[in-house]
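Below is a structure I'd like to ask you about.
All protein chains but one are shown at their positions in the complex.
Let's turn to chain A:
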């Protein structure tokens, strides 16, 4: 995977990517873990670290990275497996979303997933779709039955919006 990345990226871009990835993870674990708006909207901004990895990354490696990210977040939420399951799922469906929603121009060309490159419309659609899938999986597993269907649905909708807005805002401020 590293060889595959290095052929298309400079070292600086890789360190940048790793740094941002860790930053999202720390932000999630240390700060956003305690942030809940109106008892319904949770913010799982760490999925940005997964979503913003370059599209040409090796898929198996990508799945494994997602799995371990999920396990780390689970460790801090005391929900072993839930975040991992949701994160692995979005990692698996990401190429599909990329193909249908973002329509990347040609696989050979180097592509960076960011607000600047994709434009607000595409980036927002891409983020909200994957956030929706992630949160739906997560909250459904967490509820583990249909008895709390309405609160779970509200939670999914509110959290998806919250997470998406956070990711887009962070993109706005880290443009350079």
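The rule we apply is simple: a contact is a pair of C-beta atoms (placed from the backbone, for glycine too) under 8 Å apart; a residue touches a chain by one contact, two chains touch by 3 or more; residues count from 1.
The working rule: contacts and distances are computed from a predicted model.
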{"item": "Undisplayed chain, where the name is taken from the UniProt record, one of \"Cbb3-type cytochrome c oxidase subunit\", \"Ubiquinone biosynthesis protein UbiV\", \"Urease accessory protein UreF\" or \"Cell shape-determining protein MreC\"", "value": "\"Cell shape-determining protein MreC\""}
{"item": "Omitted-chain contact residue, chosen from A:20, A:85 or A:165", "value": "A:85"}
{"item": "Touching residues on chain A - with respect to the absent chain", "value": "29-30, 34, 59-60, 63-64, 67, 70-71, 74-76, 78-82, 84-85, 88-89, 91-92, 141"}
